[in-house]
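What you see is the complex with one protein chain gone and the rest in place.
Moving on, here comes chain A:
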Amino acid sequence: MEDMLFYDRMQFAFTITFHYLFPQLTMGLSLMIVYFKWKFLRTKTETYNDAAKFWMKIFALNFAMGVVTGIPMEFQFGTNWAKFSELTGGIIGQTLAMEGMFSFFLESSFLGLFIFGEKLLGHKLHFVTGFLVFLGSWASGFLIIATHSWMQHPVGYEILENGKFVLTNFSALFTNEWLWPSYLHNQAASLVTASFVVAAIGSFYILNNKHSEFGKLFVKTGVIFGLIASILVAFPTGDMMAKNVVKHQPVTFAAMEGIFETEDGGSEIILIGQPDMKDKKLDNKIAVPNILSFLTYQKWDAEIKGLNEFDEDVHPTNVPGLYYAYHIMVGLGTIFIGLMLAAIVQLFRKKLYKTKWILWSLMFMLPFPYIANTTGWYTAELGRQPWLVYNLLRTSAGASPTVSAGNTLFTLLGFIGLYLLLGLLFLMIAGKIINKGPEITTH
């Protein structure tokens, strides 16, 4: 039983981590493609249209990877988490079914038209199909975050005698306090990924002295979108989320921030430190006094409950994992803002394309938004453990009762093998598309 739960959790964690590498780019990128296409319609400069078409190729490849790795996500609710599906399906089934009906059809129908239909449709309609693809991908994110938010902060439900959750208020699912901050935070974060990818490839072109015209356009667009998005991730959306966590999951908040003891006169913010689970304290810490209290409650001396005040039974399952995931996310987010700010300053001084260190940094920063997004997602998920539905349903009570550990291990290994292959192929093809660069339309 223990083994099985472990493999089930590893399988879900592995498949969702891999899956989310793709939609986080496509959601942000779809907005940027719409922007390029819109600029083309306004300025009639072919470069913008060629840029839109180039990114569409990257988008299509990522979208295909997102779709094929997304189908297992839905299936796993039934295959590996049958008990959870049985008990909560009447509620989260709503948002998941809506995702299929409202967003996947929209995306897949119009992506085909967007890829194949430029000549058939003309530029204006082509723009519209691109916009609908964007709308579909953002709707998809919204409905997934709505599902996730219900698990973090259940609303509009009633629990029957047999343990089943039934829906009593449909609109509550969408007015959930947890939902909007998470959604906006997540979308801003996916725009960060897309901007960094666009800027990184632009820098690559400039530094490599090829496709320089596109290189400049990509770097410029990337850093403008990037600065706005990285600021939005921190404020107001990140701030709103932190306030939600402290309000509804105070024990999670304490673990995230690394606060073991409640301190009189306000809590310090931990910049660096290592959770020591044996002695229930933080080792080697560097901290700034009272800042956390201020950020959380706008009062320098507000009390923040430490982890040690809560019953160990409700502590997050993996406190160090949660603490590190959160601090990596916040740390990277701060670096993103700094780098984008420096790039924007150089852009206004008209020196950006010659400032080598920024271009190199932008290029090498490419994997880090992915890491920040992943650790952000881990923060949310590890923060909820040991619960599937916060405070109501334990993870250990959600696994499939009849599937044995051997089967789960077998499929876990299968997924690892298959996804390694997919990842390799993806990098190969993406590298090829990037190396070839945008195709220039000639008249």
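In this section, a contact is a pair of C-beta atoms (placed from the backbone, for glycine too) under 8 Å apart; a residue touches a chain by one contact, two chains touch by 3 or more; residues count from 1.
The rule is simple: contacts and distances are computed from a predicted model.
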### Name under which UniProt lists the unshown chain, selected from "ABC transporter permease subunit", "Acetolactate synthase", "Cytochrome d ubiquinol oxidase subunit II" or "Protein translocase subunit SecD"
"Cytochrome d ubiquinol oxidase subunit II"
### Among A:Phe77, A:Phe336 or A:Tyr370, the residue in touch with the chain that has been omitted
A:Phe77
### Positions on chain A contacted by the hidden chain, ascending
61, 64, 67-72, 74-75, 77-80, 82-86, 88-91, 93-94, 96-102, 104-106, 108-113, 115-121, 164, 166-168, 170, 400-404, 407, 411, 414, 418, 422, 425, 428-429, 432
